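What you see is the complex with one protein chain gone and the rest in place.
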Amino acid sequence: MSAIDAKPPAEAAAPPAASGAPAVSPAARLLAGSRWRWYEFAFWGLALGSYFVFPNKLMLISEILILGLLALSIDLTLGYAGLVTLGQGAFFGVGAYAAGLAAKYGAGAGPWSDPLLGLVIAAGAAGLVGFVTSFLVLRGSDLTRLMVTLGVALIVEEIVTQAKSVTGGSDGLQGVMSSNVLGMWSFDLYGKTAFWYVLIVTFVCFWFCRRLVNSPFGLSLLAIKGNPLRARAIGMPVNARLVAIYTISAAIAGLAGGLLTQTTQFASPDMVAFHRSADSLLILIFGGSGHLYGGLIGAVAFRIMQDFIGNITPQYWLFWVGLVLVLLVLFVRNGIVGLMANGWRRLTQKSHEGKNP
Amino acid sequence: MSFVQTAAAVETASPVLQTKALCKAFGGITATDNVTFSLPAGARHALIGPNGAGKTTFVNQLSGVLLPTSGTILLNGVDITNWSVRARSRAGIARTFQINQLYADLTPLQSVLIAINERENAASSWFKPVGVRSDLVDEAAALLARLSLSDVIHARVGSLAYGRQRLLEIAIALAAKPQVLLLDEPAAGVPEGERDQILDVVAALPAHVSLILIEHDMDLVFRFAKTLSVLVNGALFVEGTRDEIANDPRVRQVYLGEEVISNV
Amino acid sequence: MLRRHLLLGFAGLAAMSAAAPVAAQETVKVGLIATLTGPQAASGRQKVAGAKLYMALNGNMVAGKKIELIIKDDTGVADITRRHAQELIVNDKVAAISGFSLTPLALAVAPVITQAKIPAIIMTAGTSIITERSPYFVRVSFTLPQQSVPIAEWIAKNGAKTAVSLVSDYGPGIDAQDAFKMRFEEKGGKVLEQLKAPLANPEFSAFLQRAKDLKPDALFLFVPAPTAGSLMKQVIDRGLIEANIKVVGTGDITDDDQLNGIGDSVLGLVTSHFYSAAHDSPMNKKFVEEFKKANPGMRPNFIGVGGYDGMHAFYQALEKTKGDTDGTKLVEAMKGMSFESPRGMLTIDPATRDVVQDVYIRKVEKKDGELYNIEFDVVKQVKDPIHK
Partner (left out) sequence: MLTILFDGVAYGMLLFVLAVGLCITLGLMNFINLAHGAFAMAGGYLTVVMMNRMGISFYWCLPAAFIFAAVLGVVLERTLYRRLYDKTHLDQVLFSIGLIFMATAAVDYAMGASQQIVNLPPELNGRVEILGANVGVYRLFVIAICGLLTIALQYVIARTRFGSRLRASVDDGRVARGLGIDVTGIFALTFAVGSGLAGLGGALGASILSMDPSFPLKYMIYFLIVISVGGASTITGPFFASILLGVADVAGKYFIPAVGGFIIYTIMVAVLIFRPQGLFTRSAKR
């Protein structure tokens, strides 16, 4: 959130008198940008509370969280480093299969079969693929990047369907047995364990990303996004930073994939398919990029919309999703979070005006 | 050519930056033609020449944005010809751009802090929030204060007036504490009244920093520079002190003449 | 006025609260997970139409209980299939789930139904192994080996010494080609090459050319129904039939739903399958007629009949348990069940819970201006040859 909090444009227009008020040191002001806000507590409180409010929908909520985590991973590259990509599904899929294979072959190996270790493996495998392919996105225009990442995703999909002996091919990976989390909690039919497991892992990942984007490293990513030429000129190792964030983003996407495999106990090629990459990008844009929350909120909104429209016209919901997308691009800047931030700003400004005179 | 005959005073000072037979060709066009040049420590040097003389191309090679076709560039006697932009920057070459290269969505404080973080190797820290190193933030604020940008350190860069953006451009370059500062038309497009401010800032730079200024505004050039080089068609046409250049008939003909005429 | 409204409202509320527990007690829910969007959407519609038709014709009361069908769209994505299965079981408390248009979708629910002890009636997916993945799977559709073996025998009997197979590269395709090869070679033939085309690949010309250049006596084909149309067009376009290659396949390639669109060029094509809309029985005549009436523009195919029979199997099982919805009892009731379907006689093998049925050898012919698969030979009560 630092990106917007640290620079409310309203402040720019504020009269110089404001700076004459008791001065907050610049460092304190920057630090304040990374402090937890009430709405953040509210968001996670709601996520937590959904367990009690929608006990029938725990699987769906887990799925939304996983989708949100995937979108969050794209936010790191797109929203902070400004890398436009269309192949996040590749990392999601690699993570999904890595976790699946770990669970399949690690089953019964005591602590070694723990899902948490599986997640580490998933993140590691996806991170590795991300690191290797990151060198492809360092060059070229946005368009080249879109196509290269799409190409990588397609190749991963081909590999998954071709390497039958390892992945099970088009039929998906069978025989994934998720062990109990920390040897204690088994995945139940109601999805209770899955819910807590996914919620906690997602929160930890979110917290990590939040530290990351509020750090000097995160600030330097914003610099690269803002002006790579300038960033290079001040001596920033731009390529190394991009490789780093791309790898981290891939690892988190892989983690999300691992979560899906572990909670559903199978992996199939559609976890790598084009629609994963496209949907997750849409979700992020829908929610608004560059705020960390955009992916999560976008995932919630997307699924609610899908459910709502799907109930009216199950066969043609795609049409309405398409329409929403088109309208979004034409009329809304910065997604839902952007809309909310604007609304909030207007609201607070009005109340200020109300008080002052 | 060098400064040997003309600038006896700085002869003793060893050159910070040198080029030897530097050439740059784009397809069939020679943009830099065999330039051998040397910049003493603490220089206040201006690079002038008509439009298309290859001034920016030359600066781009010094800063590493472009690699020369042939020739060498030395920094403190070390060959940096094939160094990356980043390596040169870390070795002490900083620059401003003819067209503002800023982070429109960040604040001036952040913009300068980013450069300071790089200089202090603090930018790869990923866990502690920005602002924990208050010493660095204070330094950034102080630097912005020197360029009289204190009142806008938290504003959005894109919302600043053009003249102030030019100042920020210089502030970012200075944040690296450079040895050599390349200023590419710092006053271009800046309204008359704000030019002086930029000039004052430039004049107040520490004496040990070597400066190269590209500028069209002859008034500004002669107020600032102690030595000048004139570039014509990519080649070094003449070099000398301020007075020598001002009185050189050839320069008046190829360059100042034009300037005078166009000013009339 | 107001008073009357209030009173009415009250009465309504009272009625509702009185009726609610009774209804809950009396209603048995069945989940139908079909693929209604995406490339497999056509199959989902057949299945839903078949299941709804069964309920329309046979009423919704079984053993004194009201049957409610809950339809979900899984868009052909396995993790959504699984989530729907889980939600149907946990939230809707269904007595059974059914559907599954593709093998991976069926396999995805295996852990759920095993854990929940809820039967899953497979209405379409045709890979042998599915029923081995959970003791709660019951299949009323078919398995690929079951369909491939009769045609292998038939083609060997009719003089083919060599053959090439071309299938879609996924579970059912592999099953089909392996079963074909096994039986064809048992009968003294030789399979020259087993070609596999990517599942998502619409361009078969290279594979067909290769098949043609190998000069076999016969070419065996299997692709999922929605792709069959373009494959058959390319087979004809490539002149395999003129090159004296006998083209045969499982009935998927002459799918009833699409047969008329493929055109006259497939006249005479021989396939083996368990269902044809032209199957000659009073029951099937009625089925086809009612199906067309309820779904204008559609002709029932094997997926439609799968949906129909799936519902029948559930009705019968519930009848047998006298309304007891315990999953294990329902599966037990389905084991060994035997009944007449529009396709002919059908039995659920008590050992494998897989379908045992007649497989017909059919030829494409024109009847009343439309193309049909006309059955001319039959292999009685074929078991899946791969199950142990």
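Each chain gets a letter, A, B and C, in the order it is written, and its residues are counted from 1.
We adopt the following convention: a contact is a pair of C-beta atoms (placed from the backbone, for glycine too) under 8 Å apart; a residue touches a chain by one contact, two chains touch by 3 or more.
Here the structure is a predicted model, which means the values were calculated and not measured.
Contacts of the undrawn chain with the visible chains, over the full complex, involve A, C.
The hidden chain makes contact, of the residues A:53, A:325 or A:347, with A:325. Checked against the hidden chain, the listed residues A:285, A:299 or A:341 yield one contact partner: A:285. Across the entire complex, the residue among A:69, A:123 or A:148 in touch with the chain not shown is A:148. Check C:29, C:117 or C:196 against the missing chain and you find that the one touching it is C:196. Of the residues in chain A, those that touch the hidden partner chain are 78, 84, 86, 136, 139-144, 146-148, 150-152, 154-155, 158, 162, 274, 278, 281-282, 285, 315-326, 328-330. Interface with the hidden chain, as seen from chain C, comprises residues 37-39, 41-42, 45, 195-198, 200-203, 205-207, 209-210, 226-227, 229-230, 233-234, 236-239, 242, 257-258, 261-263, 265, 297.
Following the convention adopted for this analysis, only the chains that are shown with their structure count from here on.
When chain centres are set by their Cα atoms, the one at the greatest distance from chain B is C. With centres computed from Cα atoms alone, the innermost chain of the structure is A. Of the two chain pairs examined here, A-C and A-B, it is A-B that is joined by more C-beta pairs in contact. Per-chain Cα centroids separate chain B from chain C by 75 Å. If you average the Cα atoms of chain A and of chain B, the two centres end up 41 Å apart. Counting only residues that touch two or more partner chains, chain B has none. Across the interface of their complex, chain C is touched by residues 56-57, 59-60, 63, 161, 169-172, 174, 189-191, 260, 264-266, 268-271, 275, 310, 314-318 of chain A. In the complex of the two chains, the chain C residues touching chain A come out as 36-37, 41, 71, 73, 76-79, 82-83, 86-87, 89-91, 103-104, 107-108, 110-112, 115-116, 127, 133, 169-171, 198-199. Residues 2-3, 6-7, 9, 11-12, 16, 19, 25-31, 33-34, 211-212, 214-220, 222-223, 226-227, 229-238 of chain A are the ones touching chain B in the complex.
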